[in-house]
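Every protein chain except one is present and positioned as in the full complex.
Entry: subunit A
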Amino acid sequence: MAAPLTLLLIVAVTIRAVLFRSSWAELISERVEVVSPLNAWKRVVEGLALLDLGVSPYSGDVFHETPFMIYLFHFVVDYAEIVFMVSPGLVFCLSRFLTSLYLFRKQKYALESDRYPADCLELLRSPKEMFYIPLKVAMFYLLNPFTILSCVAKSTCGLNNAIIALFILCTLKGSALLSGILLALATYQSIYPLTLFAPALLFFLQRLYIPVNLRRSSFWFFTLQYAFIYVGSLVVITGLSFFLLGSWDFIPSVYGFIFSVPDLTPNIGLFWYFFAEMFEHFRLFFICVFQINVFFYTIPLSIKLKEHPVFLIFMQIAIISIFKSYPTVGDVALYMAFLPAWSHLYRFLRNIFLVSCVLLACSALFPVLWHLWIYAGSANSNFYYAITLLFNFGQILLVSDYFYAYLRREHHLTHGLYLKKKDGTEATLVLK
């Protein structure tokens, strides 16, 4: 197991090192699909320059990273490439632990297989299959072209991904304190991971065998404890940032920027075209509608998936990367790394062929239509937005397909694989 992992790591690092040195790096770091105004390296450099001159990096409208990030790079700017190399490495380590941990949990299911009807045995994974899953997760993340592009462009998105990955790792390891702190850090970086609070809490409750029951004091006790860790570290981090910079400039410049979406540079998300076309006085209303989208799904999903917090984390990350205001391909890569962990759902997926075709075609069409629009001048923004829509449609289809497959598998686990209707014909399941 160690040998292929090392090999994989070497291959991944080689690809990145070669690309860093090639002339493509500059081209890639200009692509709007890969970098967003939030995480472009160019802007970080600008912020650093301002900081060195003793000016607040948030004066002007260029820099939108958090103060921690800029101080991090203040010390390691000469080794920036190495930092960006390491960040996927972190995710890589995580992926190992993540899957192995999660799967050992799953194995318990296998031991308890007498709980399930006999014909469901094939739905449970054999240890041999699970053995390879960490390798696959690592491969999916490290060799994913999206991750490679994002890393070569030195998008700080890779670091955010690493933080989220560490958070998941700590959660699965069962350390509530570290998990809360890292979640606060992730929230501090880009707000949206806020929605991961619910799955993390559910996971700990499940782990400690505390039932989700509003009348039980143990439930409230733990919830408050976890919320306190989370909110407390968030306050501490924000306070620290204030002391580092000596002003609250970063609040409007980072979080205001994320929420009110003033930068309408085209990207792979849904915001830019819509708000470029919008009448100005409806802007506030629609911003609320669009932003609530990200947070809204947390409640119904948490209720539906309260027994399966790890899958809920996956769903949340996917939803964030689809609906956030400045998405890049790096965000997409993060949730795609989870897909091999659900390989047991494969047989229940219905649209996987369609989805992969759509995602593949869209990834190829993005640069082509960008060329036609910006350089050749023969197409226009509508063409590009059409592809953006299609890409997001593909992502949503992918996520909902996995959701459906997960629920269906759970149903089969309790009711048997080959369902019969009352009259003996084969039944079909309908998602309600």
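Quick note on the criterion: contacts are C-beta pairs under 8 Å (C-beta built on N, C-alpha and C of every residue); 3 or more make two chains touch, one makes a residue touch a chain; residues count from 1.
Going forward, contacts and distances are computed from a predicted model.
Only one of "DELLA protein", "GPI-anchor transamidase component GPAA1", "Signal peptidase complex subunit 3" or "General transcription factor IIH subunit" fits the UniProt record of the hidden chain, and that name is "GPI-anchor transamidase component GPAA1".
Contact with the omitted chain, checked across A:Val45, A:Leu178, A:Leu264 or A:Ala361, is made by A:Ala361. By the touch rule set out above, subunit A reaches the unshown chain at residues 121-122, 129, 343, 347, 353, 357, 360-361, 364-365, 368-369, 371-372, 375-379.
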